[in-house]
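Pasting a structure here, questions to come.
Missing here is one protein chain; the remaining ones are kept as they sit in the complex.
Each chain carries a letter (A, B and C) given by its place in the written order, and its residues are counted from 1.
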Amino acid sequence: MRDEDVIELKAPELTAAERLYLPQIVAGFRTTLRHMFLEKKKRDENMVQYPDAKRQVRIDNYRGVHRLNKDPDGRVACVACFMCSTACPAHCIHIEAGASPWPDREKYPVKFDIDELRCIYCGMCEEACPCDAIELTPHYELVARTRQEMIFDKEKLLHVFEQTKHDKPRKNPAVTDYGLTGNQDKAVARPTSQTKV
Amino acid sequence: MPYEQILMRNVGVKNSQSLKVYQQAGGYASAEKALKMSVEDLVEFVKGGNVRGRGGAGFPAGIKWGFLPKERETTYLCVNADESEPPTFCNRVLMEHDPHMMLEGILIAGYATRTNVAYIYMRGEFTEQFHIVQKAVEQAYEAGYFGTNILGSGYDLECYVHRGAGAYVCGEETGLIESLEGKRGWPRIKPPFPAIAGAFGKPTVVNNVETLAVLPHIIERGLDWWNGLGTANSKGTKMYCISGPVNRPGCYEAPLGISTRELIYGEDFGQGMRDGMKVKACSPGGLSMGFLRGDLFPENPSKGEVDLTSDYDELDCILDFDDVRRYDLLGLGTAAAVVVAEDTDIRRVLTNVCRFYALESCGQCTQCREGTAWMYKIAQRIEAGAGRSFDLDLIEEVTKNMGMMPGMSICGLPDGAAWPIRTLVQKFRAEFEQHLAAQAPNAAAERIIATNPAAYDLPVLQGRALQPSGGTYLVPKD
Amino acid sequence: MPKIIIDGKEIECRDGIPVLQAALEAGWDVPHYCYHPGLSVVASCRLCLMEQKMPHPQTKEMGWAPKLFPSCQTPVKDGMEVRFHSESVENNQKHVMEYYLLNHPLDCPVCDKAGECSLQDYSEKFGNATSRMVEDKHKNPKKDIGPKTLLYQDRCVLCTRCVRFADEIAGTGELAVVERGSRGEIDVFPGEPLANDLQGNVVDLCPVGCLLDKQFLFRQRVWNLQTVPSVSPADSSGACIWIDANDAGVHRVRPRFNERVNEWWISDEQRHGFEYVNREDRLTRPRIRENGQVRGASWEEIPAHLRAAFAGDGSAFVISPMLSNEEAWLLATFARQVAPNAVLACGHVPVEGQDRSFPKGFTIRAEKAPNRGGVERILAHFGGPQMSFDELCGQAADGTLKAVYVYGGYPAAWITPAQAEQLSRLDCLVVHDLFDGPLTERADLVLPAAPWTEREGSFTNCDGLVQAFERARPPRSGIKAEGQFFQELCGLPGLFRSAKIRTMLGESIADLAETFQPRKEPEHAH
Partner (left out) sequence: MAWNVVDRNTAGDLGPGISDAVRQKIRGFFDRYPTRRAVMLPALHITQEALGYVSLQAMRDVAEELEVPPSDVLDVVSFYTHFWTHPRGEKTIMVCRSLSCELLGGRELVEALKEKLGIGEHETTPDGRFSLMTEECLAACDHAPCMMINEKMHKCVRLDQLDQLLDDPDNDRLDMPRSDLYDAPGGEKPDYAALARQHGHHDEPAANAEDDDLGYTSDVGEMKDS
């Protein structure tokens, strides 16, 4: 760091009136107070009687609980590339990879855990996923009795997909070079010596 | 015949392959003469004749011999009879009709280079020729032209025929040496040059069949005769080949310096095109040298001046070692011309040329291995009616990177691939563009999606299928 | 030392090396695939091309030659001037990188090489983001080419490093290029798999993810690993290695350049033989036998116990060749402190067959312990009664010895039942080892040991070369690393630091004080 980068700040000298802090308190509460006393109509419109009523969320980009998508054959679409766990700022994704049991893919997640309590729902995992296997759903009601219950494993995350796929259908990713992850022509992803060139 | 047939004097003579016929025409007299000379005198003599190699590169044979280290124990002579350059067949004619001329040349060259073992590396496709040459070698052994103490001179030379098995790249001298050593024919990096460390790590000379066949005649008739033939820098006679839809395809001997037009239309040569067609394109020196525009194009009004920027007839190109370069050709090559008639689709020519190099690339250097196969794929797509105008730019750019200058790769194959492909695309661009304009709209995009769905995601295809993309890496030189 | 000018900057370089090597050593990042200093030069990748100043053929004026030269094939010559940053050089790099990506699958997400792949790095630095090829890519099958290695032909860039390695270094020649041109592939002869004892090196040599190690396959992404320099304990050669580890354990061992021992290579047992450090059944807490009952003990009570047990006559210490110089010295110091007449014995030295040498000089040692030389040197320094381990067992059986401290630390079961039986007759048997075995069952005190990945120190190899290794992982919970424990036994304060102990040790044994540092070698597109 160079000297010119350093900015020295001096505490401002306050007058007696300022030291009362009353105007600041009023200014700080202005929005709250305005809603309390003035904008009743607007308040009624915006208020939702949760949990009897629920707020509409935008399904496309609301970031609620995660799900692990399945490919058309019902297998987990994840290829265990660790991109999500690498991108995750909260370090809440734990993956163990293994050799896949299917002939057209080589790698798949043996273990895939997300600690929903550590998660900050930033959506970076979804951005990072090269095969659109991990997605955040619009479901935000997420409760459990123990911390352990809040660590979602692969089965649970796949189950979330089953539950939410009608609300938010899975995106259909393009053919990738690392195995089938969507509705593609299998010949493309399953090279043999015959389909060379 | 206005041109004296020297190398081909026995072609057409009955039993011309036999030692008897060859000897009747004065055969092996030069070898006897040469064996009486000292080695140094012989090398100097051949240097004086400026015999430029007939294999394609045109490197003077005498100078090549001069690179051999003075102190050497073993030397090998490899005869390059791996004539794989389409459409070349002059070595085949020589070996088929007059194998002893080559053998005499081997004896002279072997003596001049103090070689004791000579290998004739003959391509695998030569089957009949193999039997002829092998019989001739056996006859020569019997007559004492090979073996120990040849003609009482105290000089020993063993000569073996080694058969290849089908690889164009084995015609490159170091590829040939690798193949001779029993490996895949991957050309070697140079230095060391074969003259220093060639076959089996020993000094080696690699000479073309025709180059060797010339030697007996120079010794017989002398340097003045030889230097009196041909043009300033290109001495002697050459076996020209012409093939394609001409009236009289074949191999004809003439002094260096005839024009392409003469080769196609001359009475002694091709005798014009079949059915009076016009020439669209002509590759005058073997495929690798590049293409000339034919007389389908308008005649150049300023005769003698070469204007490569306009679409003029280029058949005036003189076939010697220098003039070809003015017409943007790589070199004289093997002086084997192939003529493309006016009714041939130029896209088909491009595909054929690209396929040849894609298939024959040895796969060692990256740009040759990947570039040739890539261009073949592009050429196929263009031929199938799914080209983009950008493809032409792309081919041009790739060829420039592959073979813009010699030395970008281990051997000359990518240069040889770049030249015909680039000259085709450059000189016949108008025709390619006509085809592109005639093809179905969006054909390119459909074809690409059909063959490679994975490519659909590429930015080039997303709404910009027919536009150039990516741009060029090569900054145009001013 | 010749001086050459690269990109206008004069550098001094070693004699007889190629320009590429000189540039890499001077800090230039020149892309290259086929070149490797340990292998012959083939100059086929055409990525390291450079411009060179040459005299003009006619005017003899020095100028940049129009053609490019492969820098891997051009030896340095005093006064030569080359450049890697020019239009034509960069053009060539861009084009060649594009060729490489034409048929290379973009399966980086599942490729184990991702993160340390030079194709990725070079593409980013020298290449272009998009491919202009829209046709189908070549597809090739994956091949199981050996018991330990997989070949993903799709990803191959045909640099032929692996083929040259098998021919030149291993001398077995299992690998070959088959077919030609763009259909070229690396392959083995069917039924003749890649199974020589150095084959793991082809995985390191491969600049892309074509050759993969089955042991490391899918195990970790490399960016999650921490790399630590170490020395292999698998044999007495002292091969330098890198240990790649993270919280989940040790995952991989790779060779570290060392011009005096292993150059760029390690053997397969050095590479793959680390798996025991991750075993779940390792000993993790001290155990003590009191009145016939075994109970867990705390580390705090052990020193006093040992002092009491070994104070008398007839005590002996077995110092294993698996221990570092520092640890051996501390243990011997402690032995002399508590019992000046105690027997010091070098532990069991496992030997398998004969030393095996490969064509270019790489040797696999028969002696499968890293530090016999160092331990013997230290024992010689301390003097006093000494005997071999076999003799010690014999004396234990006939009652001459009363208390014996045995340090094991071997990766596998090492003691014969007969020896264990002999040692079990002692009054006090202390066993410091990694795993339960015949000896720990009979021991009065069992101490859990830490493998070399969890310790630091130095080994003295079979040629007397002292080399330091660092700690890759903290000792497993419950274990006190040997250095720290022995230091406390000796009554030295503070935390164990091998360098500090090495200095102290050097005051009495000078030749063990200096460790050998191999030359720093640039990354060769590993």
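Rule of thumb we're sticking to: a contact is a pair of C-beta atoms (placed from the backbone, for glycine too) under 8 Å apart; a residue touches a chain by one contact, two chains touch by 3 or more.
All values reported here derive from a predicted model rather than from experimental measurement.
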{"item": "Interface partners of the hidden chain - shown chains only, full complex considered", "value": "A, B, C"}
{"item": "Given B:Lys135, B:Lys190, B:Arg326 or B:Arg429, the one touching the chain that is not displayed", "value": "B:Lys135"}
{"item": "Residue of A:Asp71, A:Glu106 or A:Glu126 touching the missing chain in the full complex", "value": "A:Glu106"}
{"item": "Residue among B:Pro249, B:Gly371 or B:Gly412 that touches the chain left out of view", "value": "B:Pro249"}
{"item": "From B:Gly55, B:Gly105, B:Gly164 or B:Pro194, residue that would touch the chain that is not displayed", "value": "B:Gly164"}
{"item": "Candidate in contact with the missing chain, chosen from B:Ser16, B:Ser30, B:Asn50 or B:Thr88", "value": "B:Thr88"}
{"item": "Touch list for chain C against the chain that is not drawn", "value": "135-136, 141-147, 150, 172-183, 187-193"}
{"item": "Positions on chain A contacted by the hidden chain, ascending", "value": "99-106, 190-197"}
{"item": "For chain B, residues in touch with the removed chain", "value": "83-89, 91-92, 123-128, 130-132, 134-135, 138, 158, 160-168, 179-185, 200, 202, 241-245, 249-251, 283, 287, 336, 338-341, 344, 348-349, 352-353, 355-356, 358-360, 362, 373, 376-377, 380, 383-384, 451"}
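We adopt the following convention: only the chains that are shown with their structure count from here on.
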{"item": "Chain whose Cα mean lies nearest the overall Cα mean", "value": "C"}
{"item": "Remotest chain, chain B as reference, centres from CA atoms", "value": "A"}
{"item": "Rounded Å distance, chain A centre to chain C centre (Cα mean)", "value": "41"}
{"item": "Inter-chain centre distance, chain A versus chain B - centres from mean C-alpha coordinates, in Å", "value": "65"}
{"item": "Sequence positions of chain C contacting 2 or more other chains", "value": "136, 183"}
{"item": "Per-residue multi-chain contacts in chain A, two or more chains", "value": "176-177"}
{"item": "Residue numbers on chain A that touch chain C, as the complex places them", "value": "79-83, 86, 97-99, 106-107, 130-131, 176-179, 191-193, 195-197"}
{"item": "In the complex with chain B, residue positions of chain C that touch it", "value": "41-47, 49, 66-70, 73, 87, 91-92, 94-96, 98-100, 102-103, 128, 130-137, 157-158, 177, 179-184"}
{"item": "Chain C contact footprint on chain B (complex, rising order)", "value": "167, 184, 189, 358-367, 369-374, 377-378, 381, 394, 398, 401, 405-410, 448, 451-452, 454-455, 458-461, 469-470, 473-475"}
